[in-house]
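Below is one structure, written out as structure tokens, with a few remarks after it.
Every protein chain but one is kept in place in this view of the complex.
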Amino acid sequence: MMSAVRGLTRRLPILIPFFWLLVFFLTPFFIVLQISFAEFQYGQPPYVPNFRKVEGVGDFFNQLQMMTLYSYEILLSDNLYWKAFLSSLRIAAVATFFALLIGYPLAYAMSRAPRSWQPILLMAVILPFWTSYLIRIYAWKAILQKNGFLNNVLMELSVITEPLTLLSTPFAVYLGIIYTYLPFMVLPVYSSLEKIDPSYNEAARDLGASGLTAFWRVTVPLSLPGVIAGCFLVFIPAMGEWVIPDLLGGSGTLMIGKQLATELFNNNDWPVAAAVAVCMIMVLIVPIVIFQRAQESDQRRRQEEG
Amino acid sequence: MKKFALVAVSALATVAVSTAHAQEVRVYNWSDYIDESLLEKFTEETGIKITYDLFDSNEVLEAKLLAGGSGYDVVVPSASFLARQIQAGVFQQLDQSQLPNNVHLWDTIKKATASSDPGNAYSVNYMWGTTGIGVNVDMVAERLGDDYGSSWDLVFDVDKISKLADCGVHILDAPTEVIPAAMNYLGLDPTSQEPDDIAAGGELLESIRPYVTKFHSSEYIDALANGEICLALGWSGDVFIALYEADDADNGVTIEYVVPDEGALMWFDQMAVPSDAENVAEAHAFINFMMDPQNIADATNYVYYANGNLTSQPLLEEDVIGDPAIYPPEETQESLYVLAPYPPRIQRVVTRTWTRVVTGS
Partner (left out) sequence: MTQQDTLISPAPTTGFSPWAEPDREPLVQFRNVTKRFGSFVAVDNVSLNIYQREFFALLGPSGCGKTTLMRMLAGFETPTSGEIIVDGKNIVDVAPDKRPINMMFQSYALFPHMSVEQNVAFGLHRAGGAAKSEIADRTQRMLKLVQLDAFAKRKPGQLSGGQKQRVALARALARSPKILLLDEPLAALDKKLREQTQFELMNIQEELGLTFLIVTHDQQEAMTVSSRIGVMRAGQLQQIGTPGEVYEYPQTGFVADFIGDTSLFDIEVQGREGDYTLAKWKGADSPVYLRSVDDSPVSEAAKVFSVRPEKVTVSREKPTGEPNVFAGKVVDIAYSGSQSVYHVELAPGVVIKALDTNRLRLVSSTITWNDQVWVSWRARSGVVLGS
């Protein structure tokens, strides 16, 4: 008995993350998965409940038979979903690319700033999170609208004569996504840049590399774990983004997150919405696993060095 | 007046007056749809604490109701949605004995809503209106001439709407209202549930898609009011809110609401009590409060939507009761149509058609 307790406490550090995964990912995921195999009905709940307590092996197979692939058939029969996936992928990829393009120099500048400044700069990056991102997106609406701040300033400066249409364009969507998720790029990149021993850069310079070459051949490769982390932290939420395109974009922005909302709100078709969610998770899980691998190997390397 | 109506994210307006029994009622209503001083008045009179949340689409409300456990005691769906929700068992029958103010109701409206809610057993009309066109008078006149008319041509004639694209066009993100409007313009029966008819309406909408700035169900109020857009296919009362907002701001924007000649959708928003409501008595108290002629008259005077309360009409301001765009005269009423709910299979067709209209895919 005692040894069993001791065994449990010894395993606790492994059990806690596993428990976390079970409660906050696997359980909801299996509920969604189960709904995706259910039959649609207009009612409460909006699907035919297809999983009761299993009573015996026969009952289990009975219940299995109640499952339907109808929702997945709908997804396959209409190329809309496929297009929405691709469109989301593209938007997420473009947003990630620009977040990296803007975020990397920002993080680099931060890591090169005097030590005493760095906490302040870090704070400046984190500070926007103190207000709801919804409020900040609304602020962007006010900035971008036709008689908004940006147009007024540009007109005042005589850069333009007619107000530009900025709101409800793909540009506004990208701006919103990049703006919102930029800190998720800056923070991991900064943290990996900041960890790089400055002597690597000096060694490269010493060995005849110009400043630029040293940056490309040494600093960039060594910051890659942060870059990968940042890219995933931007890409994954951008992929499922729904609110930003809804608020800043024109209605034409095709995104899988929005499609999921349409299934849920317009059609009340929970099984199809669940099927969309399941596919989305499947598409995202591949890069997440790659990311995990990269992180692990990086950690191993660090341990070996340490 | 609310400046921000959040999509799917309900702003919270809680009027709290602490009472001994901590009675409360939770109401889920459309955005920009009440004079909020009425909520304070309700709590003062009844001692019931009220939680008042907002939505801006029937679809969002329906998703919550069907999921169950919405936590609301009074909700306000449109009649066409209400009809199928009743069938799904979402609502409970009202106890008429707790609604003494029902003597004030207007038979004309009761008759109209009875097609969705037989015998008006589950719901009471809150307000009703039409789905028409909001126009920025100067901007549209500048592009189409002073006599731009009052026809659906403004929206559905590519020739005309293409000239308005540069000043901004919003259309409701409400497939079940906009597609029938297009069908009606094509001379088809707007209440038709034939996939071919729905597709025809969709095609017409696709043809005007390039000139539409945005499909959205609440942003057009502010956008119209501050001159951000010059045309909106929207709900009557919301356009009037924009009209008076612009008036108050004195920003040189003049708004007009047009009930198109070819006819328009007439809709009814109905107060109903979910079957799983926790505060049923308080829910009735709130509904009865809103059926009081003075209260509902105050609400109408504030939001410019017609109500279904006959006794309240003498209490309305002249520019409300006298405005044919709010209380359409009998002959206009003949051209208005009322929608029946779509069965799920057709609903999917409507949604799919709408997605094609909105995204081009």
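Which chain is which? They are A and B, in the order written, and residues in each are numbered from 1.
Operating definition for what follows: a contact is a pair of C-beta atoms (placed from the backbone, for glycine too) under 8 Å apart; a residue touches a chain by one contact, two chains touch by 3 or more.
This one's a predicted model, so the numbers in the text were calculated from it and none came from an experiment.
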* What chains on display are touched by the one that is not shown? -> A
* Structure fact -> Missing-chain contact among A:A204, A:C231 or A:L260 belongs to A:A204
* Asked: Of A:T27, A:N62 or A:T213, which residue touches the hidden chain?
  -> A:T213
* To do: Spell out the interface residues on subunit A facing the chain that's missing from view.
  => 197, 199-200, 202-211, 213, 217-218, 221-222, 224, 301, 304-305
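In this section, only the chains that are shown with their structure count from here on.
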* Structure fact -> subunit B contacts subunit A in the complex at 4, 6-9, 57, 59-60, 62-63, 65-68, 84, 87-90, 168, 173, 175, 209, 212-216, 226-228, 343-344, 347-348, 351-352, 354-356, 358-361
* **Complex contacts: residues of subunit A adjacent to subunit B** => 40, 42-46, 78, 80, 83-84, 87, 134, 138, 145-147, 165, 168, 243, 246-247, 250-254, 259, 261-262, 264-269
